[in-house]
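Sharing a structure, written as structure tokens. Questions coming.
Left out: one protein chain. Kept in place: all the others.
A and B label the chains in the order they appear, each numbered from 1.
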């Protein structure tokens, strides 16, 4: 379980995240949506240790993340993908995955190098990588150089790298960005298949269709605050969410289509009345 | 350097999708390396002293290249002060086996001491630098090389200053006296094999994977759980360790050391050895060392132009193969890239 407790992030005078609290429970897919600049990516980057936290706490199964260095956050069981793919381009696909399985202790690493540890461990790590690759349909590319793959495949390799270590929290930062319809559909199947009782998944996405179809719960953010949280149906019904999305053509369409016909459609001027928080 | 089949022999396995048998991979390379001692044995029997001495230097620089390559080739960090570790090793032998302090330790022990001292120096130097962005390492190691030289020049009471230390002991290793270039040829060949196998192990182990990840994208590597600072530190220390060991052998071979042997230009030449040879390729290191030692010997009349040419060579090679040279491990991906027409 990933928990945000009164998390605030200040960039100079700008409050990018303002007192955000919510929980990401294991076993389900939690989507975080919101217009550009709402603070979704900032939230992910804080959890993964790329940005410091100005105040508040972020926890994975009770372990505080906000003071840990990045690699320790990974050891705590948090894995992520990136908005812009960040594979190790010059290495083979399977080596990319093996990076996530490198023993955390440096002493162990050195012992490994001099052949002081059983060979079986390395073989097992490798087998695990191939196993994950096979699950995501990437087996034929295992020995290909990661940078030479097509964009969609690279996105999948990144997903494979994130899950191979068996994380307890998986952050997916716009996994569908730049994918075509078929690829998005494939990705959707893979994400759904990843759902496991001990894995908390966070999905940040602009593709509302994907969000609405796979999320179990949705957190709506705007201007650094949590605007609403609920199931897809709840969110569809929520007028204020709609308003936050005004001027966000891609995203609004779906919600608007869903909400069309409702009678109490209130116009709220931007910046007003958007602090309401649904418990 | 491109067509040694044994070295890339394990490569075919890589094409298959599911877990290729890894254990077989090391042996072709080891067999290839076994050929080198045979050749050396033959050369040692038939060549006169002068070419043997040159051969010794070539091997020494090849080993230095392999050592430096751990940090430059795998971790992608530029170390411009490698000569400092070499110097630490050389002065270890000079001080611990000479009349300077009338200490006369055995060669094998000093080999270990010198290499370890260099490794420790690497760790101490690495701690402030390696947690930062990689390019600081270049300038700090550059400075460190210079500082070590200043110390050698000025700690007269210890190092005898610019005059250096002469009349260093003859080295004995397990009852075998090391005095002629021929003796050192055998020693160096043995070292080359050991260091090569060592580097090969790094490449094939999780440490090598971690280092490559650091080279490719440090932030993403950290996100995958790699403690990049420590991994870099280990690589830096191992690299320094090899450099220190080479220094001990160098001092035993020359039986004289002075600060003049450890200028920045030596560091530059070692960098060039691996840039010319292709990073990570042991035969490449041999080739690079051969060119860089042999050409100046042949062109003694043009000695003034040597460094100018080295500089130009560095620029031209890097411009011609900016990526190929840097990310060229020996192994399947290396072969596949060569067969694939060098797309990257």
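The rule is simple: a contact is a pair of C-beta atoms (placed from the backbone, for glycine too) under 8 Å apart; a residue touches a chain by one contact, two chains touch by 3 or more.
Criterion: contacts and distances are computed from a predicted model.
Matching "Extradiol ring-cleavage dioxygenase", "Aldehyde dehydrogenase", "Branched-chain amino acid ABC transporter permease" or "Biotin-independent malonate decarboxylase subunit beta" against the UniProt entry of the left-out chain gives the name "Branched-chain amino acid ABC transporter permease". Contact with the chain not shown here comes from a single listed residue; of B:108, B:139, B:190 or B:299, that residue is B:139.
Shown as candidates are B:40, B:57 or B:72; the residue that touches the absent chain is B:72. Seen across the whole complex, the unshown chain contacts chain B at 72, 76-78, 80, 127-129, 132-140, 142-144, 146-147, 150, 153-154, 214-219, 264, 268, 271, 275, 304-305, 307-308, 310-316, 318-319, 322-323, 325-327.
Here is the rule we use: only the chains that are shown with their structure count from here on.
Averaging Cα coordinates per chain places chain A and chain B 43 Å apart. Considering their complex, residues 48-50, 69-71, 74-75, 79-80, 82, 86-92, 95, 98-104, 106, 109-110, 112-115, 119, 122-123, 125-127, 130, 134, 139-140, 142-143, 145, 147-148, 161, 165 of chain A touch chain B.
Considering their complex, residues 14-19, 22-23, 201-202, 205-210, 212-213, 215-217, 219-228, 230-231, 233-234, 323, 327, 332-333, 336-337, 343-344 of chain B touch chain A.
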